[in-house]
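Every protein chain of the complex appears in place save one, which is left out.
The chains carry the letters A, B and C, assigned in the order they are written, with residues numbered from 1 in each.
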Amino acid sequence: MKRKIRMGMIGGGKDAFIGAVHRIAANMDGLVELCCGAFSVDPEIGLESGRSLFLSDDRIYGNYNELFDKESKMPADKRIDFVTIVTPNFAHFEPAMLALDHGFNVVIEKPMTITLDEAKQLHKKVEETGLTLCLTHTYSGYPMVKQAKQMVKAGELGEIRKVIVEYPQGWLSSLSEREGNAQAAWRTDPSKSGKSGSMGDIGTHAAHLAEYITGLEITKICADLNIVVPGRAIDDDGNVLLKFDNGSNGVLIASQIAAGEENALKIKVYGEKGGLEWHQMEPNTLIVKWTDQPAQIYRAGNNYLGSFAKHNARTPGGHPEGYLEAFANIYRNFAQTLDAKLNGEQPTAEMLDFPTSKDGVRGMAFIENVVNSSNSDKKWSDNKL
Amino acid sequence: MKRKIRMGMIGGGKDAFIGAVHRIAANMDGLVELCCGAFSVDPEIGLESGRSLFLSDDRIYGNYNELFDKESKMPADKRIDFVTIVTPNFAHFEPAMLALDHGFNVVIEKPMTITLDEAKQLHKKVEETGLTLCLTHTYSGYPMVKQAKQMVKAGELGEIRKVIVEYPQGWLSSLSEREGNAQAAWRTDPSKSGKSGSMGDIGTHAAHLAEYITGLEITKICADLNIVVPGRAIDDDGNVLLKFDNGSNGVLIASQIAAGEENALKIKVYGEKGGLEWHQMEPNTLIVKWTDQPAQIYRAGNNYLGSFAKHNARTPGGHPEGYLEAFANIYRNFAQTLDAKLNGEQPTAEMLDFPTSKDGVRGMAFIENVVNSSNSDKKWSDNKL
Amino acid sequence: MKRKIRMGMIGGGKDAFIGAVHRIAANMDGLVELCCGAFSVDPEIGLESGRSLFLSDDRIYGNYNELFDKESKMPADKRIDFVTIVTPNFAHFEPAMLALDHGFNVVIEKPMTITLDEAKQLHKKVEETGLTLCLTHTYSGYPMVKQAKQMVKAGELGEIRKVIVEYPQGWLSSLSEREGNAQAAWRTDPSKSGKSGSMGDIGTHAAHLAEYITGLEITKICADLNIVVPGRAIDDDGNVLLKFDNGSNGVLIASQIAAGEENALKIKVYGEKGGLEWHQMEPNTLIVKWTDQPAQIYRAGNNYLGSFAKHNARTPGGHPEGYLEAFANIYRNFAQTLDAKLNGEQPTAEMLDFPTSKDGVRGMAFIENVVNSSNSDKKWSDNKL
Partner (left out) sequence: MKRKIRMGMIGGGKDAFIGAVHRIAANMDGLVELCCGAFSVDPEIGLESGRSLFLSDDRIYGNYNELFDKESKMPADKRIDFVTIVTPNFAHFEPAMLALDHGFNVVIEKPMTITLDEAKQLHKKVEETGLTLCLTHTYSGYPMVKQAKQMVKAGELGEIRKVIVEYPQGWLSSLSEREGNAQAAWRTDPSKSGKSGSMGDIGTHAAHLAEYITGLEITKICADLNIVVPGRAIDDDGNVLLKFDNGSNGVLIASQIAAGEENALKIKVYGEKGGLEWHQMEPNTLIVKWTDQPAQIYRAGNNYLGSFAKHNARTPGGHPEGYLEAFANIYRNFAQTLDAKLNGEQPTAEMLDFPTSKDGVRGMAFIENVVNSSNSDKKWSDNKL
């Protein structure tokens, strides 16, 4: 790369959780430079946030309209290359569309939008503009997840037969949204978060992970969404039976009332010849199990790994990388892809390996389908786009 | 106890798996003495089996009719107190009924019978005779499972909200029943095993464990049973959504095609205040998780445990007990209960803590209900007796 | 086997820890029958103990002299084959010598005696009589320890370079010997336990395990023994640097003041090509590490294991066996060896795989050498017999 890729940010003012994570991810490898932002609907907070990030006042904008307007008029060697959208779900679509209209590439938090219809429009716009949209399904950024995908793709497990993915968290075990927890407040408010709580916030990660690793698509679902904590408006818990397009079956569990759990995403995939198991909370280990041989412990940072795992690591084995590095992998791959495009080169398969608007459409469809299935007396529903 | 409790065995000839396990469990604590048996339908194998167990030829019987006939005529100080039935499922009911008719107590492998109707008849017979029937749901014999139950009952987790129980095995990943595996052969043959394969063999263990620990009953189910390996006649895999009688939800997964898994029964239970997690393959550890404090590692053999965990252990912390000791706990509790009854004493709650014909009826109902649910287009079915 | 092997017991009255463990181990496989005992120096306790084990009064002896006298006069088809000695260390030598003099084989707790000199005499007596003495270094009875030994012997790790064995316990963190803990009382009393506390009680297990797995002998030591809890007469903690006879080095740590530890014996062995790691508290797993391939998880009960691991297991993979089964393996191998000898057959290598008086001499030498080394200003001392 000849220069750093230039980034603007929408949302992510001080006290926001995920905005700070995006900035760390963008900073980590020194390939991306934060140049401007519209950090808050409150202009004072926005200004204060931008200054704390050492931005000059003229690139701290009051809102995203102003950002797009002014940045698009900047000279080419100052203008941002992309904008990261880290607002609550309901405020994803409009700035993303505007960004693309103004010629900016986009990084956007999941779920991509607040409705499936928005997601489809956004995906169409991406295709029309030829710009790049990256959806931050963080967990697909881990090197051992990529190793799993590469091994499945190479047929090492044989045909896939079963997938169990569970994502238990405990942070919504009480009505924390009424006790001043800002994160909890918007995520449990359907007007800001969407039709589903647990499935929108974490179930989509689990579904994406299952499809990402196996290369299969979920075609049928049977969902049971629950409001466990009384007084809540949308599901804080849910279980879904799955069928995949090769006929295999699966289970997806997402819960935010699993008291005492932190962020315990786990996946198990079983094929004809063997199985694999990955836990997000010990992400540098991938257990690969065989029917007739001892199980193996694949570990990040080692020479025996495939090209995708290697491309997405920074340190040798035994120097644990974590959530922020997984996030940074998404940013690095996105930045390398933009750089290649800027230079008229073809990005490698490893660079292009980040979630896109296609995944965003699938995620929004999953949310809508799961909610509909849960409301239905019928066992199986199509997971249709 | 003034004397050893005397045992006969039906089934369990040489090469049988579970018969040998029952004998080890019965031997372990020196409270039970194997006195006779009808070990095989093949008289030669039966004789050879009995001799290898150091029985005299006059107490090695050709079949169970002969056993009941002759043993019931023995003098009181030689006659067996109970019979253990370890034949394949289809051959449980008849000898069990006969045993009770002849005044013998019974230990019986799960599932208790091959139909729900048989199970109900057998349960009725137990109640009528006042004799004791013990069903070997082994996993409820582990001390840390008992600790979990005692903690839930004491309300330490608050009201239970969610249960996830999974039981993956990989040993039926290929058609081993056609490759000379005798265990596989009868377990995948519905005429010997019953309506369900995976749910009958291991799903019932998982369902029992969930109900045992939580003290709740499964009231509604939504099942998806699968024949994954082509050519098999009954399910080798299945997933079930659950509702419990307090309104909480759950998931039960049982699979025998989870390639590379050994016998990986795991359960997670979540309440209002915390959760707990137990893995059968590391059975001396119970993880207890809290919403606002560090999780705790409860370990078998320690002073801080409750009365049930203590009653069911033989060694201090760090001296691992396992599957055979869990099995032996069931035998020991059963033997102590018989001894108390023989002496006109009331067994303690700890002694009486073994599965009975009531659990056997619930298990058979679960199998029938799950099979029916799987065949239905309706999402939810009652888990009715 | 044509009949059960007949056993007598010296020591192990009610409330004794290790006596009960020996009985469970002997019972488990139904190959050994407890026929008599001299369970306590207190005749009433002895009688009560024997009766609780369902022995007839005429085979409950007041002391071991009486036992040997009367048992040796029994008819051949009633007389015991061997005696198990589970008294405190100081009371091992005399009954063991007497047993051999009376023609009885011996199972004996470790450390074999209370002095090296006694150990040498006993070993000489064993050799002279041609009888069999089995020393219960329990941890060498685990199937995965045997697998480790077999893999090292086959050269799978290449030449061994380094061994780290640690054995931390926490049960002597306070002066529990003055608070009514009978186990603690004799084990911390040099007149009953010997010159060393921690090294005698658990350090010898660690040293045996290191030599057993590697097939190497410890030739030089540099010891630092400590009395950590004030008021104690002998070491409750110690660290030893090791040299082995092939030039490799090692570390042995044994502590009974490692607060919060249960019985956390662990060993790591490193060779030219790979390493292996085994934890007693998760004994069914053996981690095998390679320099250029993923580590492997060897698990007890699987087909891919060697003949020794298979011979010492009862259940398929995923049905955890533990400490009592490891103990029972020693008894089973000993019983099978006696049976072969009684029938004029050659026991297999797998049967003969239990510790003997040779290990007992090495253990007592280790204790004396370690105590002397700890008292010396010189760095290295020979670990001489």
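What we mean here is this: contacts are C-beta pairs under 8 Å (C-beta built on N, C-alpha and C of every residue); 3 or more make two chains touch, one makes a residue touch a chain.
The structure presented is a predicted model; accordingly, all values stated were derived computationally and were not measured.
Taking every chain of the complex into account, the omitted one touches A, B, C.
Checked against the hidden chain, the listed residues A:F93, A:Y323 or A:F354 yield one contact partner: A:Y323. Interface note: of A:H102, A:R314 or A:K358, the residue touching the hidden chain in the full complex is A:R314. Residue-wise, the contact with the chain that is not shown comes from C:T291, picked out of C:N65, C:S191 or C:T291.
Subunit A residues in contact with the hidden partner, per the touch definition given at the top, are 1, 3-4, 17, 20-21, 23-24, 27-30, 34, 52-54, 169, 171, 261-264, 280-284, 299, 301-302, 314-325. Counting the whole complex, the residues of subunit B in touch with the unshown chain are 287-288, 292-299, 302-304. For subunit C, the residues in touch with the chain missing from this view are 157, 161-162, 164, 166, 168, 170, 173-174, 222, 224, 226, 228, 237, 239, 241, 248-251, 253, 255, 257-261, 268, 270-275, 288-291, 295, 376-380.
What we mean here is this: only the chains that are shown with their structure count from here on.
Measuring from the average of all protein CA coordinates, the nearest chain centre is that of B.
Between the Cα centres of subunit A and subunit C there is a gap of 55 Å.
One finds 43 Å separating the Cα centroids of subunit A and subunit B. Separating the centre of subunit B from that of subunit C, both taken as means of CA atoms, is a distance of 34 Å. Contact with two or more other chains is made by residues 299, 302 of subunit C.
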